[in-house]
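Yeah, one chain of the complex is gone here, protein chain that is, but the others are all in their spots.
Letters A, B, C, D and E mark the chains as written, and numbering starts fresh at 1 in each.
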Amino acid sequence: MFKPLMKRLIPNVHVSAHCDLPCGVYDPAQARIEAESVKAICDKYQANEDPEFRARALMIKEQRSNLVKEHLWVLWTDYFKPPHFEAYPQLHTLVNEATKLAGAAGTKGQADPDVANELLAKIDEIAKIFWETKK
Amino acid sequence: MFKPLMKRLIPNVHVSAHCDLPCGVYDPAQARIEAESVKAICDKYQANEDPEFRARALMIKEQRSNLVKEHLWVLWTDYFKPPHFEAYPQLHTLVNEATKLAGAAGTKGQADPDVANELLAKIDEIAKIFWETKK
Amino acid sequence: MFKPLMKRLIPNVHVSAHCDLPCGVYDPAQARIEAESVKAICDKYQANEDPEFRARALMIKEQRSNLVKEHLWVLWTDYFKPPHFEAYPQLHTLVNEATKLAGAAGTKGQADPDVANELLAKIDEIAKIFWETKK
Amino acid sequence: MFKPLMKRLIPNVHVSAHCDLPCGVYDPAQARIEAESVKAICDKYQANEDPEFRARALMIKEQRSNLVKEHLWVLWTDYFKPPHFEAYPQLHTLVNEATKLAGAAGTKGQADPDVANELLAKIDEIAKIFWETKK
Amino acid sequence: MFKPLMKRLIPNVHVSAHCDLPCGVYDPAQARIEAESVKAICDKYQANEDPEFRARALMIKEQRSNLVKEHLWVLWTDYFKPPHFEAYPQLHTLVNEATKLAGAAGTKGQADPDVANELLAKIDEIAKIFWETKK
Partner (left out) sequence: MFKPLMKRLIPNVHVSAHCDLPCGVYDPAQARIEAESVKAICDKYQANEDPEFRARALMIKEQRSNLVKEHLWVLWTDYFKPPHFEAYPQLHTLVNEATKLAGAAGTKGQADPDVANELLAKIDEIAKIFWETKK
């Protein structure tokens, strides 16, 4: 619910990503899209007991979870600067927890849609801060 | 101009991507974000004559252009189905031209912001069709 | 049967591949070699019920199927030009179907040697057109 | 000077790395080895004005710098746990600064051996904490 | 001259590649195709002094040369077995020299078409042995 609302309130003028030129284009949507994919995989995994399907689901979930980590690490290192960390003292912990939630203790090690939802919620918290800093 | 408007008219409820499970999550925003990055790199390239900076810009532009191709290929093969190609007879040519625009004859072979803009416009045409098919 | 015959009729003078320089070197053999690998994996999968072997077979089949898609996409975008698509109006659909056959609805989602054979047949159709355009 | 000394004082019994199983094997040596490579590339870059050599040096330095970032991110997310961040309140900032030093504002954007040395010193600070937590 | 002749004498029934299942599909054509690409890039590099073109040529040549190494390493480790090394005592040295020719002292470090030709000749020597062992 929160994300579409936020999107509507904060006009999405800056379609953005990243690269280490830096191009200056960043967007937490990249992490969120991969996490949505992880969530959908968890749902499909729970609904399908075919062992071949499940094997594929686990391997693709592993890759997508890793992409979530990559996109969040890029925001943490390349986009956020010291003044952001001062203004948002919880930001280090937030990103650390979000990346852990996409790792072995989170959506890599489990196929639980609730864990994927926790990950999505963390990403939305980071996105909220991100868009505030872009204002 | 066109993109933000389109975004506003077509509510972005489906945050979406892809994976070959398939997770069912697709979003042309992935191609667009990388193309925005390509565009920003072209602009910075033209504004900076430092040879080290330019060498890095060219190599990163190469990678980002390739990601544009990858994301568009995924839409063409994995998301679009025969009924879509029937409903939109120009779709094959459109995706083919867009991927060519991200290749050697386009944003890989040149650092011209105008070429990057052409690529962005093509992606927006594909995105428009994509969102119509999601309705 | 068909491939060796075709190879004999159309002298394989142009050993060819690709890169986006472009180097001008393309060869549908790259896609075919990976698809042969996919076919062999399907055969071995059906003949071996050891769960560890099968897990490995599924993950490697996923990667090889993806390489088939990559090589075909490169031909479609980087080698084939508008005059080719005019001369062979079925070419868009052919490549689209071939890449779908290497995806979730094809050799990624199944370990059925017959599906791998269908994929090989499609690649041979593309190769036939390719070698005609090289004459 | 500092590193060999530290190595001698803290017996390197735990040969260690990482993977997200997790295998439990971590080692800051992985980041350091890549940073040593970055440093060597910077030195060779300054000593050789051949444009082909320099182009290759820049592209390889880009990749190696990225590996430094990857290895440090893995330590930050996968190895370090909340009690570590409590015991070492500077740890978040330290890893953030080290990864920035391997990015566009650091060894990616420059071929300056001094910047590579700063990066190495930061990695050694992280390694020192790492080995303390392993005791 | 040698390759097409060899191809004609040794019927190319085994379209082949590799994967570590193992699928049993190997083919030195994979290394050769990438080396042909390297050769073509060297030729185009020498014929074009545009710095942007040359920067791209160097980075793509680096990647293609690396693929040559990968394909040859796979043959050396995964296809060739102890009896092959006994029957062809020069095989270790041959593969070692070929991979060195695709590295820093060869087609990575230089854009000289003659070096690329040396690499192609070495690959043909390996291919000759390979096809003899397949008989």
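Operating definition for what follows: a contact is a pair of C-beta atoms (placed from the backbone, for glycine too) under 8 Å apart; a residue touches a chain by one contact, two chains touch by 3 or more.
This one's a predicted model, so the numbers in the text were calculated from it and none came from an experiment.
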Chains on display which the left-out chain touches in the complete complex: A, C, D, E
Residue of A:19, A:40 or A:55 touching the missing chain in the full complex: A:55
Hidden partner interface residues of chain C, rising order: 52-53, 55-56, 59
Positions on chain E where the hidden chain makes contact: 20-22, 62, 66, 69, 73, 76-78, 85, 92-93, 96, 99-100, 103-104, 108
Residue ranges of chain D at the interface with the undisplayed chain: 3-4, 7, 11-13, 15-21, 23-25, 27, 29-30, 32-34, 36-37, 40-41, 44, 56-57, 60, 63-64
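Rule of thumb we're sticking to: only the chains that are shown with their structure count from here on.
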Both-way neighbours, i.e. chains that touch chain E and touch chain B: C, D
Of all other chains, the one whose Cα centre sits farthest from chain D: C
Interchain centroid distance [CA atoms averaged], chain A/chain D, Å: 25
For chain C paired with chain D, centre-to-centre distance based on mean C-alpha positions, whole Å: 41
Junction residues of chain C, two or more chains touched: 20-21, 62, 108
Chain contact topology (line, ring, star, complete or other): other
Touching chain combinations (by label order): A-B, A-C, A-D, B-C, B-D, B-E, C-E, D-E
